[in-house]
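Let me begin by presenting the structure, written as structure tokens, before commenting on it.
In this view, the complex is presented without one of its protein chains, the others remaining in place.
Going by the order they are written in, the chains are A and B; count residues from 1 in each one.
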Amino acid sequence: MNFDPFVLPFLIGMIYLLIILSWRYFKWLDELKVSDRAKFIRGIFSLNFFKAIRDVFAESLFHRKVFKVNFFLGLMHMSLAFFWFLLIVVGSFESKLFSKYPFNAPYDPVFFRFFEHDFQNFGAHGWFTFFMDFFLLVLLIAVGLAVFKKVHSSFFGLKKATRHRFVDRLARIFLWLIFPLRWLAESATAGIHHNGGFLTQSTGNVMASFMNLWYFEYPLWWLYSSALGAFFVILPFSRYMHIPTEIILIFLRRFGIKNDKEIKGFANFEIQSCSSCGICISTCQMADAAGMHGQQAVYYLQKLRFKRNFEDPVFNCLMCGRCNFYCPVGIDIAHLRDLNRQKMMPTLKNDHSYLDKEVVVQVENPVRVVYFAGCMSHLRPGTTNAIINIFEKAGVDYVFADKDGSVCCGRPMSILGATEEAQGMIKKNTEIITSSGAKVLVTSCPICLKMFRENYDLPMHVIHHTEFLKMLVVTKRLKLKKTTESFVYHDPCELGRGLGEYKDARELLQYMGNPDRTSFKKKRSLCCGGSLANLRIRADQRQKITADAFEKLTRRNPDYLITACPRCEQTFSTVADRTVMDVAELVEMNMID
Amino acid sequence: MAKNKFGFSIHHDRQHNLDTADRNLYNRIALVEPSIQRCIFCGGCASTCTASKFTDLSFRLVSLNLRRGYIDEVKEMVARCMLCGKCTMVCPRDVNIRHLMVLLKKEFSENEF
Partner (left out) sequence: MEETKKHVLIVGAGIAGLEAATHLEELGYKVSIIEKQQVTGGHVKNWFKTFPYFDASEAIINFAERSLSKFDVYNETQLTYAERNDNGFKVNTDKNKQFQADAILLTPGFKVFDAHKKEEYGYGIFQHVITNADLEKYFRNGWPERDNKNLRFGFIHCVGSRDAKSGNLYCSKVCCATAVKQAIEVRQHFPDSEVYCFYMDLRMFGKNYEEMFQAAQEKHGINFVRARLSEVNQNFDNTLLIKVEDTLTSRPMKLTLDYIVLMSGMEPAENAAQLSQIFGVPTDESGFFAPEKYLVSENNTVSEGVFVAGTATGPKTITETINDARSAALAIHHYLSHSRIPTEHGKE
């Protein structure tokens, strides 16, 4: 068996890492719900197992999602991940093929060139050295790109890089040292024993020409082993924990295991899968437009993991969902933040007894459709008026539930973490809405819509007015003509990323014209900045976000900015230099007999 | 030249006494959310308030009472707020009313006044 004391740092580091990982993973798997554990067992023996393997290749190795953000960023991460993977796999194969023994020491492939010098009877030697050197070359370029990224992060599509913890920066140094040290160590050996490939052999020859390789070879291998060992030891306490954890996360997701109501078990896999890549900073409008730092997902997860004060990231967030969409690991950050909000917001002593005492529900003849405008919509009478006029024209059998003023749906309270305290409002509104006898609840506010769907138990269809109006057009109860003005459509956060509804508004708009092309659409849409989810943000900070989003949306100079949320409509109108209106208002303008 | 000891004291003095008014809560809240300081008491918030249709709730009054030290009145009103946010949306001075309401609600939940 090959052995030399210099393999010890690597070996000890590797064993240490495996113990820590096993300990953590078993603990977290143990925290899973019983039903999730059953899913896990079933999943291993299902087709999803292979789908998960495919996902691991696509995301952990090829970093497909990172390529979507920026080509060079993806290239850098992919080169490092995939080619290190190849180095390990092909190197293991090389080592086992050479020794004709399938079970050799774990460090044999790693330090292969040091131990094996004679390849006369190993025909594949040339192929292996070529590929191994090629992989090493790509890795060296990748490290070079990584160093370049530190100096010029904008080249990689990142407006501002993550502020890393000291431990993370130390771990990164170890990581960056591994491949250059491997290169130097293998080259030194190649210089002496001529067992190198196109890269290592040439380097070795150059080195031999001006230094005494017999002197330097051994220390270089010690350094290489130490760099690896150090990296393994520090990995579980650093951002690189994401390397093994992300893999497990992918499998769990494929097996159908999802977020739960507590931050343990599955959530721990998510939190420690964060690689601190910083994509969430670039895509966060609070950082980009308002220069606010420290609240972004990466910092929230960092603080959550290392038990620092994470109150600010939890509450000082628009909950727009953009970081969810852009995260290459697919962490459901919004859900984690929401869990923390429910946990951290103290029970607020409300007194909503007046709802029962003062609000007397009057039941009339049942109608087909109950329309609930919501608090925000009352500040946009253009929208509510338009909807009522459309209903009248199309002969809809409706009642305007909150014509004289709403009882709040409760989501503004719930989204701050006080869902329990909103029960009084939920009860009253349920009473009001169900007493209408309607089969369909139509609302013009996506915030209310999300609340009705997720926290209410209403015995009827609950839809947004864009879906209802589209239905009216499709069933020919409403006819629309084309408009001569140009417009761009803004997907509201709550309706789009929040509820997954993008099509109805667009299909409705298609009857009237073609919306301007914009890259900020559907899941990539911007937040207007007016989100109720953020309690702490200052007015001037919000204004920067709104102005920036407005400028980005109206680049093609449309006549109108159209949206489907009264909050977005009102927020944009405080900075707009052109008309901002709801889809319903455009429909009202273009109704024909 | 004896001093005249005639006079009277007031049983329920109706005057605001700014010398003794307890501005402690107001000062603490203003540190966390400074925008309360620019309130001009126009009443736009109270006018649009969702709850004010059904019950007594006026952030304008809350803002004033905090400054005059009438904490009991503040406590009663604050409990009725539904946190809908309309007040914050119409305030001409950009006072972050909703945040202030949450801060006050938290204050009264945590410390028994």
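Brief remarks follow.
By definition in this document, contacts are C-beta pairs under 8 Å (C-beta built on N, C-alpha and C of every residue); 3 or more make two chains touch, one makes a residue touch a chain.
The model shown is predicted, which means the values in this text are computed figures rather than measured ones.
In the complete complex, the residue from A:53, A:208 or A:379 that touches the missing chain is A:379. Which of B:25, B:74, B:91 or B:104 touches the hidden chain is settled by the complete complex: it is B:91. Contact between chain B and the absent chain runs through residues 40-48, 52-53, 58, 60-61, 86, 89-94. Looking at chain A, the residues touching the absent chain are 378-382, 385, 539, 569-570, 573-576, 579.
Everything that follows uses one rule, which is that only the chains that are shown with their structure count from here on.
Centroids built from CA atoms put chain B at 42 Å from chain A.
Looking at the complex, you find that chain A touches chain B at residues 346-352, 354-355, 358-359, 375-376, 378-379, 404-408, 410, 412-413, 416, 418, 425, 530, 532, 535-536, 538-540, 570. Within the complex formed with chain A, the residues of chain B that make contact are 35, 48, 50-51, 53-55, 76, 79-86, 89-90, 94, 96, 98-99, 102, 105-106, 108-110.
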